[in-house]
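Heads up, one of the protein chains got dropped from this complex, but the rest are sitting where they should.
What follows is chain A.
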């Protein structure tokens, strides 16, 4: 409960950090842009003609235009109501690849 960044109730004269539960329109636009950049990298490596195991794995990932908005902006979370939380709650979400979630959630 207590800690440097957990935030404590104002009644206890604690500070408040607000984090919105969803991404704003500009954040979503940037997320789509990042997904497209990664798609470009994979496509460039594919067009080079080199074959490797990592490329086969990367080609299995869905492209940005094939993904549902739900998968672009939220991730599966076992502890949350509805089993989904905003992708911005994932640490380093702008620099990791997270495109696939368990089926049915």
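The definition used in the following text is that contacts are C-beta pairs under 8 Å (C-beta built on N, C-alpha and C of every residue); 3 or more make two chains touch, one makes a residue touch a chain; residues count from 1.
Heads up, the rule we're going with is that contacts and distances are computed from a predicted model.
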item: Name under which UniProt lists the unshown chain, selected from "Translation initiation factor eIF2B subunit delta", "Exosome complex component RRP41", "Vacuolar protein sorting-associated protein 33B" or "Large ribosomal subunit protein uL30m"; value: "Large ribosomal subunit protein uL30m"
item: Among A:23, A:45 or A:90, residue touching the chain not depicted; value: A:45
item: Hidden-chain contact residue, picked from the options A:18, A:65 or A:92; value: A:92
item: Options A:18, A:53 or A:81, residue touching the unrepresented chain; value: A:53
item: In chain A, positions touching the absent partner; value: 34, 37-38, 40-42, 44-45, 47-55, 57-58, 91-92, 94-97
